[in-house]
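Each remark here refers to the structure printed beneath this line.
Removed: one protein chain of the complex. Kept in place: all other protein chains.
In this document, chain identifiers A and B correspond to the written order of the chains, with residue numbering beginning at 1 in each.
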Amino acid sequence: MSKPDEKKQLHMTVNGRSVDLSVKPSWTLLYVLREELGLTGTKKGCEQGDCGACTVLLDGLPVNACLVLALQAEGCAVETIEGLGTAENLHPLQESFLENGAVQCGYCTPGTLMSASALLRDNPSPSLDEIRRGISGNLCRCTGYTKIVKAIQHAASRKS
Amino acid sequence: MKKRGIGVGCMFYGIGYGFSRQDISAATVEICEDGSVIVRSGEVDYGQGSDTIFCQIVAEELGVDYDQIQLITADTFVTPNAGPTSASRVTYVTGNAMLKAARKVKETLRPVAEDILGETDLVFRDGTVSSAGSPDKKVSFRSLAKAAHLRGLQIVETAWHDVTTKDVDPETGQGKAYSTYAWASQLAEVEVDTDTGKVEVLRIVAAHDVGKAINPSNVEAQIEGGAIMGMGYALEEEIQQQDGHVQNGSLGEYMIPTALDVPLVEAHIVEVPVEDGPYGAKGVGEPALIPTAPAILNAICDALDIHITELPANLENIHRLIREKGE
Partner (left out) sequence: MQNFEFYSAVTVEDGLAFLSERTEGCRIIAGGTDLIPLLRTQEVRPSHVLNILNVADLKGVRETADGIRIGPATTFSEIVVSEPLQKEALLLVQAAASVGGPQIRNRGTVGGNIATASPAADVLPALMALDAALEIRSLSAGVRVVPLTQAIEGPYNPGLRPGELITGIILPKPVPGTRGGFEKVGRRHALARARMNMSVVLRMDSNNALAEIRIVPGAVMPVARRMGEAESVLLGQRPEPDVVDAAADALAEGILSTTGRRWSSEYKIPVVKNVFKRVLQGLI
């Protein structure tokens, strides 16, 4: 237990690497990822769980990082977009998004990719409806979702 | 009960600012000593793909590899004034400025190439400049660039393109309002749940005349995104204001469609080239959005045999019309 405003120790893994930080209780996981760890690939959208721009995987499950208090991630494995693939070594989903023109402004893209990666991990051959449902928590204004859905279908069919 | 209907919406839209409002753009193309190309434009690529087509245009004109081109954009310190990135004008106006700048730069290189090859019927393609009549007489673009630099030539050109129109007659409304127009038709199929007023959009088919699709994938992407924005506009998006204050200014309260709400948009690109567009291209940014709401509303009217005069066609408004019709 701590006094208000006193920082507490947080230990978690982020993209497979061990992280130890002092955080304030009111800090969200989103804040810690972006401001303390410099992992700005995860985007800040609405900060109330309504847009999915801040989607990361927490112990393998897609969650809104804005709705996780950092201290609630104690002992958890966090995966962000930085861990999905690199410029030299793109994840098949990232390749598929690029090939299929599924990226416009790119703001929803990291969150959508994280949701899609979790979907394909659990369900390597999803139906169209399952794909829609899997990304239903990620708002996109630019694309209308058509090319995003096709990119995910494409990536899934390639893997299998 | 579920009732289905089909509706069509058609539109035309003036590209650019029109009505004698200034509509100019400039672009700069520079060839470096090693043959790489630097392009400067004031336009902003926020995902619509203007960066991509500028590189495509310059690569096409100079016959170089797309990857040889470096682009600097939207930096008032170094990029020329391209006018705003709006009005569906960037391909049509700045694309033309790019084309002109690339062609001007070609004219600087031409005498050097003629000198080297001893021919005048030059073709710029696949990273080389060659003679059309004697194709084995060729020089690589890189070597040509180097040779031009060694002669002390400046291989940088800025070109302007101006589509400012005269105006229309204020009395008769006749004249040239816009320099060119884009045309489109969209079709929507809906299913209305008469118990709840919920409208599902089962299909959207969108055909857009864009003159020339310099990047077909990006044009499709614009059409698809715009159509879904049009769908949201038709069905559930509404800015609620009270005493001038927006009441629903958050993503949780201003409802845009999610992936579970949308059909996969079927985009059809129609190419009727315009003489004064770069490679015949016009614009598609705003046109993509325009005919969708009319198509959807017409489809609802077809399904329910009603007349809609109020947007959005949301749960409450549609169900009220259903009840009124039943009475």
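By our rule, contacts are C-beta pairs under 8 Å (C-beta built on N, C-alpha and C of every residue); 3 or more make two chains touch, one makes a residue touch a chain.
Since the structure is predicted, the reported quantities are computational estimates derived from the model, not experimental observations.
Undergrad: Out of A:T42, A:N64, A:T109 or A:T143, which touches the unshown chain?
TA: In the full complex, the listed residue that touches the missing chain is A:N64.
Undergrad: For the chain that's not shown, point to the residue among A:N15, A:T40 or A:S136 touching it.
TA: Answer from the full complex: A:S136 touches the omitted chain.
Undergrad: Identify the residues of chain B touching the omitted chain, counting contacts across the whole complex.
TA: Interface residues of chain B facing the absent chain: 195-198, 236, 252, 255, 257-261, 314-316, 319-320, 323.
Undergrad: Mind listing the chain A residues that contact the chain we can't see here?
TA: 1-5, 8, 24-28, 47-50, 52, 55, 58, 61-64, 66-69, 71-72, 74, 115, 133-134, 136-139
We take it that only the chains that are shown with their structure count from here on.
Undergrad: Between chain A and chain B, what distance separates the C-alpha centroids? Give it in angstrom.
TA: Each chain reduced to its C-alpha mean, chain A and chain B end up 30 Å apart.
Undergrad: Quick one: in the complex, what on chain B touches chain A?
TA: Its residues touching chain A are 46-49, 217-218, 220-221, 224-229, 250-252, 256-260, 262, 264-265, 267.
Undergrad: Which residues of chain A touch chain B in the complex?
TA: Residues 45-46, 48-51, 100-101, 103-106, 131-133, 135-150 of chain A touch chain B in their complex.
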